[in-house]
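A single protein chain has been omitted from the complex, and every remaining protein chain is retained in its original position.
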Amino acid sequence: MTTDFRSILETFPNPYPQRDYSVETICPEFTSLCPKTGQPDFGTLTITYVPDQLCYELKSLKMYLQAYRNHGAFYEHVTNLILDDMVAVTQPRSMKIIGAFTPRGGIRTNVVVEYTKPASK
Amino acid sequence: MTTDFRSILETFPNPYPQRDYSVETICPEFTSLCPKTGQPDFGTLTITYVPDQLCYELKSLKMYLQAYRNHGAFYEHVTNLILDDMVAVTQPRSMKIIGAFTPRGGIRTNVVVEYTKPASK
Amino acid sequence: MTTDFRSILETFPNPYPQRDYSVETICPEFTSLCPKTGQPDFGTLTITYVPDQLCYELKSLKMYLQAYRNHGAFYEHVTNLILDDMVAVTQPRSMKIIGAFTPRGGIRTNVVVEYTKPASK
Amino acid sequence: MTTDFRSILETFPNPYPQRDYSVETICPEFTSLCPKTGQPDFGTLTITYVPDQLCYELKSLKMYLQAYRNHGAFYEHVTNLILDDMVAVTQPRSMKIIGAFTPRGGIRTNVVVEYTKPASK
Amino acid sequence: MTTDFRSILETFPNPYPQRDYSVETICPEFTSLCPKTGQPDFGTLTITYVPDQLCYELKSLKMYLQAYRNHGAFYEHVTNLILDDMVAVTQPRSMKIIGAFTPRGGIRTNVVVEYTKPASK
Amino acid sequence: MTTDFRSILETFPNPYPQRDYSVETICPEFTSLCPKTGQPDFGTLTITYVPDQLCYELKSLKMYLQAYRNHGAFYEHVTNLILDDMVAVTQPRSMKIIGAFTPRGGIRTNVVVEYTKPASK
Amino acid sequence: MTTDFRSILETFPNPYPQRDYSVETICPEFTSLCPKTGQPDFGTLTITYVPDQLCYELKSLKMYLQAYRNHGAFYEHVTNLILDDMVAVTQPRSMKIIGAFTPRGGIRTNVVVEYTKPASK
Amino acid sequence: MTTDFRSILETFPNPYPQRDYSVETICPEFTSLCPKTGQPDFGTLTITYVPDQLCYELKSLKMYLQAYRNHGAFYEHVTNLILDDMVAVTQPRSMKIIGAFTPRGGIRTNVVVEYTKPASK
Amino acid sequence: MTTDFRSILETFPNPYPQRDYSVETICPEFTSLCPKTGQPDFGTLTITYVPDQLCYELKSLKMYLQAYRNHGAFYEHVTNLILDDMVAVTQPRSMKIIGAFTPRGGIRTNVVVEYTKPASK
Partner (left out) sequence: MTTDFRSILETFPNPYPQRDYSVETICPEFTSLCPKTGQPDFGTLTITYVPDQLCYELKSLKMYLQAYRNHGAFYEHVTNLILDDMVAVTQPRSMKIIGAFTPRGGIRTNVVVEYTKPASK
């Protein structure tokens, strides 16, 4: 599934590849559907990365995340999938995504996934 | 006692066992009874774990925690027991539970328990 | 049903009946059961009243509210019933109850009920 | 358009029609589409009413609001339309809806609409 | 009892009796004893008044409130008694005292008492 | 001066002229220049109005406020001028603007201006 | 004493005398000396007024308030004196000053003084 | 002096001595007297420890802390003394006490003391 | 471009070069223009550094940042450029800049850049 969404993401050349620095993007308007019940889920995605040669373009990130609006996805799965897509397209030095979802049945869930570029590269 | 409650917990296969990532579940509606006085206690349980092959299913977690509603349990004991149950059923790479209980007699108590899978695996 | 619970409430003589003054009691640990699903509900009850000849005794109020712990009750209904019980037992000059319930399905509900002693008394 | 959505709303008999009391429902997960750009909008709807003979059922309210998920609607228009639908179905003594929408272009908008039953009843 | 404490309060002439203005004094360190259990109670007293010919002196107010430290007193009673003492000594145009006490048994209590000088004076 | 800026504001027909309702627009990114020193000033403008036949269009409002970016304006003056412009273009039933400016020299200033349509209409 | 300080205050012509509007100035850096102990006192002055023909100039207000830095002044007295000075110089339609002073001996004090221009003017 | 108070503290066997876990107890109602002035001091004590064979019983902790109510004690001294008493009675693996005292003369003080069981055990 | 702005920055001799200490400067009023759309961007810059022989003068920093007011700049680029300028002029032992920009399209971005003087000095 993510194959199709992944192509929405666009990049531009990192203006300072000679320096390790981090960019944090906070997206409080993420929404998808629960695959079991069809009910909408809501959450805030916080994406932090150290760019290598590429930065993701913010408008395309917004469109990419909107693609999940009518798509079924479990919390643990979708956070990992988004990390995979963003790493594949941006090829960062490191990246971390925190998905903080709103309460369901009185219970609130956060998922934290991380990627670090293998040192052997 | 926990033997019976433990069976309420259900799991599903971890969708990303190849990656270490963490899931935090915040349950502000935990309530049990004080074994001495029979009076209700209230607290927020925050469960954070790195899943291995299994994730706990959220609805079964909710039912499991509700099983304590009319059950007598001391703060220090119940937090340790819940960790034992959840580790036994989920077999995580690591797990931490914080039990933050509401004030009694002007005094507020938090209990923090942790489990890490032995390295010898 | 409330007939039985109502008898739990106890009063003591108002120490200053000659003055109109108000007492606000905030009870953040109210819990009952949803009559449809059997699932627990949680809320904060805030009771404000101007006592006439009687004040309610706080410990008996606590026991009275605890009686709802394993009792089925809809938000709108239970807030009105509690007002009826407390007015019947305390016979205040006025009383207001706010029931602020925790989110269910992403939706949070507050119920506000009020009583004023008829002027014709 | 709202004709179709309106039929999703369900009611139950007010358990205390003899007393004026208010119910406040806070729905932080409202989302619709901007009719111009097709981009999603997000907001919190707070509905406060004094029921007459009918109360709205919370689950049907949730389904009703979800019907706007893929529907184009301007802020000012949609808040008024929802009030019309809810008044038509619930026939309350009074009702107020506050739509608080998230920032767009650095600007945040709240819309407040109110209905009071004509005294001539 | 308060007869003895009342004499601790001292006043000074209101520097602006020709103008109605208000002074609010917030005392977060009030403590007395529960007459039933002998256990200490804690609270914040907020005293607001429009002085007439006299203002209370802050240091004497502090000493007066400290006199309750080892004194038994119910919430409703003590708040009214303090108002009586302060009105007797200060003879203000109006005075309001809010006693906000810390939680006991999961329940928090605020008492609000008010005095207005009779217009016929 | 404002004559030129005023023409930037655009309107659309009020979708519910038959009902009195209010729209609040919060603009935290207002900036102009101090006429004395040439230094930039910053503030949040909150515009609340009851539309009559016309609503202002949000994007044009944004462009209108941006026109002050390199324009000299005193706090008291500019808040009144913006009200004049917006009333002239939108002809509302009533309108209120709060300008809350950031501290200068350790002092913070808010300006509140209001317009109500004369009843003689 | 204030005679000398009063002359520090400067005014400029109200740019909109034809409209009743209010200006609120918040000064969190007020400090004077306790006349008894010589110790410094600190507070926040909030001045709100409806200007008539004159507005006070902010820089002169700052200099005026700084004149109290090494000056002895009781809370109740100084708040009233500042109101007198500012009314005398600005001749507003109405003015209100709130002096919120930091805690001394565990007790915090706020003084609220108000002026309204006599209608007979 | 603390010899007498120390005997108030009671313990119970740690239900999970096989696991290192921590218990945090927050006591916002600590009060003692200033040895110099006789004036009451107020503070919040936060006690965090990893129990070994014994846990302290909460009710006895409350009674122990209340013993300081009419007892003279300097901040630095009393925090160290309480740590000594609690370590002597509970013999924990480690313990930390934070005493956060309310402002006096515009100055607020926190004292942090820690104990770790010698490794040579 | 930054060549011209850089010359605005002024320094003064570090009064304590013998000690490593840090200075944090928080500038919440940074604004520039989006190079694509020409629309203004807003953000808070937090600059933290350990000075070596020079400190930057605060007024010149303010003027330097104001130079971006009508200048096009992408978030990632401008934060890196400012670090380059400030390092070139101040030659600190280390410096960190956090640029926290306000939301655009529901997405908020923070950029964190750091410099450490090479050890070989």
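Per-chain numbering from 1; labels A, B, C, D, E, F, G, H and I assigned in written order.
Throughout what follows, a contact is a pair of C-beta atoms (placed from the backbone, for glycine too) under 8 Å apart; a residue touches a chain by one contact, two chains touch by 3 or more.
Note that the coordinates shown come from a computational prediction; the quantities given were computed from them, not determined experimentally.
Interface residues of subunit G with the unshown chain, by the touch rule above, are 28-29, 31, 39-40, 42, 66, 69-70, 102. Counting over the whole complex, subunit F has residues 39, 42, 102-106 touching the chain that is not drawn. With the whole complex as reference, residues 74-77, 79-80, 104-114 of subunit H touch the missing chain.
Just so it is clear, only the chains that are shown with their structure count from here on.
By the document's definition of touch, common neighbours of subunit D and subunit G comprise F.
For F-I, the equivalent interface among the listed pairs B-C, G-H or C-D is B-C, as over half of the contact pairs agree by residue number. Interface comparison, F-G versus B-C: the higher count of C-beta contacts falls to F-G. Centre-to-centre spacing of subunit D and subunit H amounts to 53 Å, using the average Cα coordinate of each chain.
With centres set at the average Cα position, the gap from subunit B to subunit D is 38 Å.
Between subunit D and subunit I, the centres computed from C-alpha atoms are 47 Å apart. Of all residues in subunit G, those that touch two or more other chains are 104-106.
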